[in-house]
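For this depiction, one protein chain was excluded, whereas all remaining protein chains were kept in their positions.
To keep things simple, chains are lettered A and B as they appear, and every chain counts its residues starting from 1.
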Amino acid sequence: MLKNRAYYRSQAIINVVMVLISMLFVLPLILLISSSLTDAEALKDGGYSLIPRSFSLAAYQSIFSNPQQIIDGYKTTIFVSVTAALAGTFVMCLTAYPLSRSYFPMKKVYNWFIFFPMLFSGGMIPSYIINTQYLNLDNTYWIYILPALCSTWNVIIIKTFFLGLPNEIFESAKIDGASELSIFFRFVLPLSKPVIATMALTTLLGKWNDWNTALLYIRDTELYSLQYLLQRILREAEFIKQMSYNTEINMGMIDVGSQQAAPEVIRYAMCIVAAGPALCIFPFFQKYFAKGLTVGSVKG
Amino acid sequence: MSSLTKSMKQSAPEKALRAKRGAQRKDIMLLTCMLLPSFIYYIVFHYLPMCGIVIAFKDYTYSGGMFGSDWNGFKNFEYFFTSTDAWVITRNTILYNLVAIVSTVTTNVAIALVLFEVSSRKALKYYQTTMLLPNFMSWVVVSYITYALFDYDYGVINHMFGTDINFYAEPVYWPFILSFVNVWKGIGMGSVMYYAALMGIDTELFEAAKIDGANKWQQIWHISIPSLKNIMAVLIIMGTGNIFRGDFGLFYQIPMDVGNLYSVTDVIDTYVYRGLSGGEYGSTAAVGLFQSVVGLFTIICANSVVKKISPESAMF
Partner (left out) sequence: MKKSIKLIAAVLACVMVLGLCACGGSQTATDTDGEVTLKWLTAGPGKQKDSDLVWATFNEKLAEKMPNTQVEIEALPFADFAEKWRLMIAANETIDIAWSGYAVNYTDEVKKGGYLELNDLLTQYAPKLYKSMPEWVWDLMEVDGKIYGIPCYQMMASRPAGFKVFKEDAEKYMDYKTLEEELLKKSEAGNPVLSEKAFDVIENYLLALNANGVPNKGFAPYNIAFIGEAEAQSDYGLSSPVNTVYLEYDETGRPIAKDGCAPDVTDVFYKRMAGIYQKGLIRKDVLTASDIRADEGVIGGYAMWYHAYDKFTEQQESLQIGKDIKVIHGEEKYIRPTGPAATNNSLPRSCSNPVRAMQFLEVLNDPADTSLYNMLVYGIEDKHYKKVGDNKIETLDYVGSPTLDSGYGIQKWVIGDSFNAYMTQGDVEGYDEYVKTDMNANAVAGNMEGFKFDKTPVKTELAQIDSVRKEFYGLRYGTYTDWQAKLKEYREKVQKCGQQKVIAEVQRQLDAWYDAQNK
């Protein structure tokens, strides 16, 4: 490539712009980290700053005082997220492929079939009944993975991408006598690495952040997801705030004792702990976003 | 031609046709089998539970359950439709969604295009990773950040710019704040997806264009953007399906449920949550059903509009 001055100049502009934009994302993170490392009292009085006003590891000490729980949380979340990402993405690709073939007769019907549940849902109650009473998924790893295995939104995006693949591949493969399955595995998947990587990433992130499942379905503390451990603290604080509007409780007219909300520092520290390793995940995916994957290279 | 050669000639194409049809049937069987896992999935986890929609029309009690409780017609819909604020909340919901669709699609595409030009892999890794950071923050955590920014006494904005604005007391700022925060949160994943699509463009196209003398802007306009056209269309159409739904986390947590701001921050989902303290399954289901039906309607409309403009981009 001709690396003339115009090239360097445009790269410089692009990088400056992107660095500025990335500040919008990095600064809040620094704010969170700094707040988590601040002494609780200082935080209450002085507010927020990018550098801790008075350094203190107390919040982290408190969280890791029960390390088993955090370790279990990581174990659960990692296992569940990775499995869901792999299995889910695979199933979604399997589904999207037939729908992208124009000669597939059930295409239209199945499109509607998967599309309808995206809009219409029966609500929590029937899902809960089915998941717990009939499938006995509650209190297992599978409750995290199975009910949200396939997302129609993602299937449609993958399908759209498959539709964009050049027709020559399929025609020449057919002439060579390849079956649909072999076309799928030998051509379609390799050419779609970027999209598949994106969908896997989306699924993984979605599962990583999921706390609602643990709230409703999990009883054993070893099976709590990391985000649920964080949300427990946040929800308790929110609950106490809501209860403060309930005048009878508030007035201590009826003595239900005191409930202390976890200090703010703990909440920030928990955010960092829950996000931790996932922050490093993108570089792992990046290798799938390789430019220059041409049709020619696959054909050869 | 003698009849012998004629018949010989006919059987060859006939055989080929039969073989072709056989292969086709086998292919269609294979394709259908590929759908099996998702078919079971949708039936078990989506269609079976759909029977719960009846709750919208029932006076739900535990003793009656979903099917034993009494029907009460459209009574559950009253809560929302007879409320004095029904119009304001609906208007808020629709406007926010329209703005969100436009703002997220344009920014995601723009960032993806810019990233596409970045040549240093390290820099690219850095940018994309940082933009993904909000994905790890739940809305409550984001609300802590916005609070740190907009708080009257200690907030960063008032500090840095010396302004004296009580953000949480003035509704006027919030449409911008909420729309911006929404874009901010989604730009990481959003741009990655368009970026992935850009990755799929045959580089030979770009080479050919460069040889023809096209500059960067022309390449973007004539190659990059058309290749994103279909994905953009699909995302816009699906976005309209949610036009009556508000992201609860965004509209409840970020404004910190401050009553002052309800006139601009209240959407259907937050309104329902506040008024129906969780136990009212019937009314909640009714509103949900209403949102779904309207969503279906808008998606079909959006789809036909897209069909007219660019038929191959339409969803159905």
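Please note the rule applied: a residue touches a chain if its C-beta (ideal position, glycine included) is under 8 Å from a C-beta of that chain, and two chains touch if they have at least 3 such contacts.
Because the structure is predicted, anything quoted here is derived from the model rather than measured.
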Identified contact with the non-displayed chain, of A:Tyr8, A:Phe55 or A:Tyr134: A:Tyr134
Touching the absent chain when the full complex is considered, from B:Phe57, B:Phe116, B:Tyr147 or B:Trp174: B:Tyr147
Touch with the omitted chain, as defined above, among A:Ser10, A:Asn66 or A:Ser182: A:Asn66
Residues from chain B at the interface with the omitted partner, ascending: 43, 47-51, 60-68, 78-79, 82-85, 147, 151-153, 166, 168-169, 256-260, 262-263, 266, 271, 274-281
Chain A, residues in touch with the chain not shown (by the definition above): 44, 62, 65-66, 105-106, 109, 113, 124-126, 128-130, 132-134, 215-216, 219, 221, 232-233, 235-241, 243-262, 264
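Simple rule for what comes next: only the chains that are shown with their structure count from here on.
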Interchain centroid distance [CA atoms averaged], chain A/chain B, Å: 15
Complex contact set, residues of chain A against chain B: 10-11, 14-15, 17-18, 21-22, 24-26, 28-29, 31-32, 35, 46-48, 91-92, 94-95, 97-98, 101, 103-106, 108, 110-114, 117-123, 125-127, 130, 135, 146-147, 149-150, 153, 155-157, 160-161, 163-166, 177, 179-181, 184, 191-192, 194-195, 197-198, 201-202, 205, 208-209, 211, 227, 230-231, 234, 238, 264, 267-268, 271, 274-275, 278-279, 282-283, 286, 289-296
List of chain B residues in touch with chain A within their complex: 23-24, 26-28, 30-32, 34-35, 37-39, 41-42, 44-53, 55, 66, 111, 114-115, 117-121, 123-138, 140-141, 144-145, 148, 151, 153-156, 184, 188-189, 192-193, 195-197, 199-200, 202-204, 216, 227, 230-231, 234-235, 238, 241, 281, 284-285, 288-289, 292, 295-296, 299, 312, 315-316
